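The complex is shown incomplete by one protein chain, all other protein chains being positioned as in the whole.
So, chain A:
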Amino acid sequence: MKVVFVDVERCVGCRHCEMACAVEHSENKTLASMLEETPQPEPRIKVGLGVDLMTFPNKCQHCDPAPCEDACPTDAIYHDDEFDSVQVIEEKCISCGMCAMVCPNDAIAYRKTEEDGNDVAYKCDHCIDRLHEGEEPACVEACRTDAMIFAEANEVSNMRQTKLFRNITSQIRGQGSHKEVPKNIKEYKKLQEKIAHLGPLPSSKKEEDSRV
């Protein structure tokens, strides 16, 4: 089971993934020609602002079993076995909104994909054309910081466990965290947290204060 894994600590909010996604789903797959298209393709991934100026790239995670697939009254959503992905047959979509209602990741929107067509369920298709060519999804390829990687779930989990073992033992040895985030980036994140707290953008501290 190959999935796109997100490492939220590494997302810097550059939105390269959004741009790459839109281009990948355009007619000629170039930025310049995309801008001429009607309707214009939009990204199927969205990078949003969380607290403390942290960001998260959100998209369909291709659940199995997929609630959207179960909820669809016209069988417009099906599971693709070859790449373990959830796909939409746009011609069958009746714009009822059921799939979006049940999506646990809020990753389904509705858009026209043809000029005179209806609004159809619009979501990540796992770049299935690219997978057939043996390539990674466009968003993963575009990510410079490896905030998104495309890999076997077990492989990623093993990799993460290895880090976790080192972290825990390093901490027991009193060496703090073994990891891996450079000092300047840690400092920067602390500053971002303070700025969010002192300004109008969402901040963990403000949310905590408002709960008290």
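Here is the rule we use: contacts are C-beta pairs under 8 Å (C-beta built on N, C-alpha and C of every residue); 3 or more make two chains touch, one makes a residue touch a chain; residues count from 1.
Basically, contacts and distances are computed from a predicted model.
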| item | value |
| --- | --- |
| Missing subunit (named according to UniProt) among the choices "Cytochrome c biogenesis protein", "Tetrathionate reductase subunit B", "Carbon monoxide dehydrogenase" or "ABC transporter permease" | "Carbon monoxide dehydrogenase" |
| Chain not shown: contacting residue from A:63, A:96, A:109 or A:201 | A:201 |
| Sites on chain A contacted by the missing partner chain, in the whole complex | 10-15, 47-49, 53, 55, 144-146, 180-185, 187-188, 191, 194-195, 198-201, 206 |
